[in-house]
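One protein chain is absent from this view; the other protein chains keep their places.
First chain written, first letter: the chains are A and B, and each begins at residue 1.
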Amino acid sequence: MTAALLALVRRDLALAAGQGGTIGMTIGFFIVAASLFPLAAGPEPALLARAAPAVIWIGALLATLLGLDRLFQADLEDGSLDLLLLGGSPASLIVLAKCLAHWLATGLPLVLASPLLALLLGLDPAALGVLAASLLLGTPTLSLVGAVGASLTVGLRRAGVLIALLVLPLYVPVLIFGAGTVGQATLGLPVLPGLGLLAALLLLSLPVAALGAAGALRLATS
Amino acid sequence: MTPRKKRRLWLVGAGFACVAGATALILTFLGDQLVFFLSPSQMLTAPPGPQQAIRVGGLVETGSVYKDADGLTLHFKVTDLKASVPVTFRGLPPTLFREGQGVVAEGRRQPDGTVLATNVLAKHDETYMPREVVEALKASGRWQEGAAMPDARPMTGSTP
Partner (left out) sequence: MFTRLANPARFLGLADRLLPWLAGATVLAFAGGLAWGLVLSPPDYQQGDTVRIMYVHVPAAWLALSIYLFMAAASVVGLVWKHPLADLAAKSAAPIGAAFCLIALVTGSLWGAPMWGAWWRWDPRLTSMLVLFFLYLGYLALWAAIEAPDKAAQAAAILAIVGAVNVPIVKFSVDWWSSLHQPASVMRMGGPTIDPSILWPLLLNAAAFHLYVATVLIWRLKAELIGRRLRALGLAIAEQT
């Protein structure tokens, strides 16, 4: 069973790397979207540095949303979703494997690209480590909660906008603690509580997303 | 036990472990985060830097309110009955503002330890009474304006 789930992750990653470079596009969107902010707000470095945590985190939220509508849709269309659900592995573990692949293809690249953005926005270099840590703890939650939205809307036309409407309110705590912790770091304040709460959200979203998305997928294929 | 049942048991156990871990983390850290305002004691134990936008909340200390000669600049102290922080504010305070009232001052901490407020918000408590009842309570000496209700919690931002 573990081998089957690993194969699923490998397959999804190969698809993400192959299909016109989904990974590269996500990073590209992240950087372009976040660098629009200094163009709109003006180049005052102090203002940019203060807004940098918020801008980077909102960029990460939007970049995660990008690929969500294809997360289960492609598998539903070519019939592999039915096969996966019939294959003997519990549906909740299949959801978690899909989420892991989605995170490896979107969340992890965002973490790796974040120092570049921090540089562009003039974020205090001392906060770089905390920025990466907060994204590392926060973006998996975004993938997991996003999977619930994606599974609820699988099979619908124009699912993208609906996913955003369903999922963005549930992203609010991650955004508050994520951007808040980086802001704390730029002021030299303790960051452990913020990171701890991000970890708590991740732990909480694991069972909720696995159960919710698995239920919704069974429904979509029934 | 069939392997299938065993696996389900494992999954349920893992789910509960996740929820338990999340609860523990939340209980440990929640009090430190997401405060809308700091109390004066919190501000004095860990003084915020000058570039940090802060809110400090508590009661307006009795006898601490006075105005500068220009008639616009307002000085008062915010207290949580353990410590107090002096606040300077230039502008019109909300109608509820007076001694003993709960307030939240938004601004920055100055090098001399005072808070230069850009905004003063009145924080209302959870007691609602008609004027006559207040008069009667005062006359009988059971309650004074600004003090907590005889059976009410203190309304300063107490974090559990």
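The working rule: a contact is a pair of C-beta atoms (placed from the backbone, for glycine too) under 8 Å apart; a residue touches a chain by one contact, two chains touch by 3 or more.
Keep in mind the model is a prediction, meaning the values are calculated, not measured.
Peer 1: Based on the whole assembly, the unshown chain contacts which displayed chains?
Peer 2: So, spelled out: the chain left out of view touches A, B.
Peer 1: Quick one: say which of B:T73, B:Q110 or B:T127 touches the chain that got left out.
Peer 2: The missing chain is touched by B:T127.
Peer 1: Where does subunit A touch the missing chain, residue by residue?
Peer 2: Residues of subunit A in touch with the missing chain: 148, 152-153, 156, 159, 162, 165-166, 168-170, 172, 176, 208, 212, 215-216, 219-220.
Peer 1: Going by the touch rule given at the top, which residues of subunit B touch the chain that is not shown?
Peer 2: On the subunit B side, contact with the omitted chain comes from 30-31, 34-39, 57, 93-96, 104, 119-134, 149, 151-153, 155, 157-160.
Simple rule for what comes next: only the chains that are shown with their structure count from here on.
Peer 1: If we count contacts the way the header does, which residues on subunit A are in touch with subunit B in the complex?
Peer 2: 90, 92-93, 176-177, 180, 187-188, 190, 192-194, 196-197, 199-201, 203-204, 206-207, 210-211
Peer 1: Within the complex, which stretch of subunit B touches subunit A?
Peer 2: 7-8, 11, 14-15, 18-19, 21-23, 25-26, 28-30, 32-34, 48-49, 51-52
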